[in-house]
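One chain of protein is taken out of this complex; the other chains stay put.
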Amino acid sequence: MSWYYIEGILIQCGYVLMVVLGLSLLTGFAGLFSFGHAGFMAIGAYMAAIGTAKWGLPFFPALLMGGAAAGVVGAGLGSMTLNLKGDYFCIATLGFGEAVRLILENWEYVGGARGVSGIPWETNLNSVLIACVVGTLALMALIRSRHGRNIIAIREDELAAQMSGINTFRYKMIALIISAVYAGIGGGLLAHYMTYIQPKMFQMVKSTEYTIIVIFGGMGSVTGSIIGTLILTFLPEMLRSLDNWRLVIYGLAVIFIMVIRPRGLMGGMELSDIFRLPARRRAARMAAERIKSMEDAGAGKEAQR
Amino acid sequence: MINGLSLGSVYALMAVGYSLVYSIMNFSNFAHGGVIMVGAYIGYFAMTAANLPFWLAFVLCGVGAGLLAVLLELLVYTPLRNRNAPFLYYIISAMGASIFLENFVIATIGPTYRTYPQVFSTEPFRLGALSLSRIDLMIIAVAAVGLVALVIIIDKTKIGLGIRASSFSIKASQLMGVNVNVTIFIVFLLGGILAGFAGMLFGMKYTVYPTIGAITTKSFVAAVFGGLGSLPGAIIGSVLLGVIEVLVSGYLSSNFRDLIAFVILIGILIVKPTGLMGKTSEDKA
Partner (left out) sequence: MNWRRLLGLLCAVMLLLSAVPVMAEDPIRIGWIGSLTGDSAVFGVNESSMIKMLVEETNAAGGILGRQVELFTYDTKGDANEAINATRRIIAQDKVCAILGPNASGQCIAIASVLEQMKVADISTVATNPKVTLNYDEATGEFTTVKPYNFRICFTDPYQGAIAAGFAFDELKATKAAIFYDVSDDYSSGLTQFFEQVFADKGGEIVAKEAFKSEDVEFKAQLTNILAANPDVLFLPCYYKQAALIAKQARELGITAVLLGGDGWPSDQLFVMAKEALQGAYFVNHLDVNDPAFAELKTKFETKYNIPLDLNGFMAHDAYLTLVAAIEKAGTDDSQAIADALTEITVQGLTGTIKLSKDDHNPIGKEGSITKIAGDGYEFVMKYGLGQ
């Protein structure tokens, strides 16, 4: 394979990873399921693109502006919908994602369905690499902090978390806003890689693709998200010579991994858990327990009803 | 209004499938669109390639789609259920199945749009000042009969009792001697049959193509609108959504029709998170 081709895929992995990291925090760690992340991406992408292409801002501030805009909208959405439970929150995000796209399609200032073009080509391997490294480190730091543990506690058992004094609404909100900012920055990177964006690029399918990556890599594992992104972005490219059969195989692969290994590739473990050999068994057991408790919680709710 | 009713009836046939599965398994079956699409293709090929009469093709497509839904449940969902996986995994698998079905059809049958041979004359049926197209009448009739039959099955038969019991609690009904596997099997079969009918009627009124399943997003919205897991809710939600869509694009703005549909969706969730006819929110945790 030629390096130029690989470089292209790696850049794609880069901006996808930004979105996936954000989604990983929301879905993998806070246990909230979103079908609307394409909407946050769209907001970030359009904001950043308008910044550089229309207002002549430099790339970096425009990117941050895109992330900030997505974060603000995320806060707004969260304040209205975070009280909803399980499936219903996920459905509200689905409605949100579609609504964002529909508004963009009807908004002439940003070109309607014809989109924004003439965006400078600023996203390269270096910029996505920096964004991803910073993004990953920041996320790891957050998860290992007290706040991160509170967020995980919500996923494990929201009621118990609330009873031990955690303001669950506030922490869910934090997770959603950070997640939206990541998606917004990912969108900004995408816009400056494509040099052209249109609402069509942010369909619901995109949101589901990213969610599939998070689950595929393993919920509650940053390493899993990274590996999942790499595999699921490279896989369709590897299958490129199969023409129209490749999505058939992609669909099968998704079902297969869910049925064979429903905890995803990493199953809640981090790479460091595996390499820290003496502690390895203990870490693995803890991870297994974490997942087990999750599943029991699911079963428990079943029994309560 | 009639257009809205007929659109709403198609949504209803699809939404009922979602709701049935949701009421028992507690997850949104996104592979439903694929089942609808396959149903539409079975009907199409039964009528063109095999030259079967309409009613036979209709039965065949219901049976075919029902079997496909059951097959999905056996191959994909049963292994997940056996290990008590959280609902996220079901949704992801359902999406994988939907990607698979759609692209399998594109790769084998091809992406071309196909048109059913004409069964009903296009001559509209006149009732005073109203003029109704025959296919619309047919859709409304099939939806009404199908849905009433479904309600009777669920309310009056022993199987229906099992389904209702399982929707309260799978574990408890298992203890009470309900064969949960058979119940779930039947739920998928019923949902699949109705999906097949919906697919064929939709194909007859409009056209058949591999991404036909995309419209199920709408029927999903309708199911939520009425309250997930509630059958009457799904039906009322669907008809309402169909009518609202037609009214919005007729009197307000066709550009913003879907936007309004989604805004209503979010609005309903905020005001009454369980939909119009939903169960109380405690058991949806």
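The first chain written gets the first letter, and so on, giving A and B; residue counts start at 1 in each chain.
One rule holds in what follows: a contact is a pair of C-beta atoms (placed from the backbone, for glycine too) under 8 Å apart; a residue touches a chain by one contact, two chains touch by 3 or more.
Because the structure is predicted, anything quoted here is derived from the model rather than measured.
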**Hidden-chain contact residue, picked from the options A:G44, A:G186 or A:P199** = A:P199
**Prompt:** Touching the left-out chain: which of B:N84, B:T115 or B:T157?
**Reply:** B:T115
**Request:** Pick out which of A:L26, A:I212 or A:L265 touches the chain that's been left out of the picture.
**Result:** A:L265
**Fill in**
Residue list for chain A contacting the dropped chain reads 1-5, 7-9, 12, 50, 53-56, 105-106, 112-119, 121, 190, 193-196, 198-201, 231, 234-244, 246-247, 260-261, 265, 267
**Fill in**
Absent-chain interface residues of chain B come out as 3-4, 7, 103, 106-107, 110-113, 115, 122, 124, 133, 202, 205-207, 209-211, 214-215, 245-247, 249-250, 254-255, 258
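In the analysis below, only the chains that are shown with their structure count from here on.
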**Complete:** When centres are defined as mean Cα positions, the distance from chain A to chain B in whole Å is 30
**Asked** Residues of chain B touching chain A in their complex?
**Response** 22, 26-28, 76, 79-80, 83-89, 91-93, 95-104, 106-107, 168-172, 217, 220-221, 224, 228, 255-256, 258-259, 262-263, 265-266, 269-270, 273-274, 281, 283-285
**Fill in**
In the complex, chain A touches chain B at residues 27, 33, 80-81, 83-88, 91-92, 94-96, 98-99, 102-103, 106, 158, 204, 208, 211-212, 215-216, 219, 244-245, 247-248, 250-255, 258-259, 262, 294-296, 298-299, 301-305
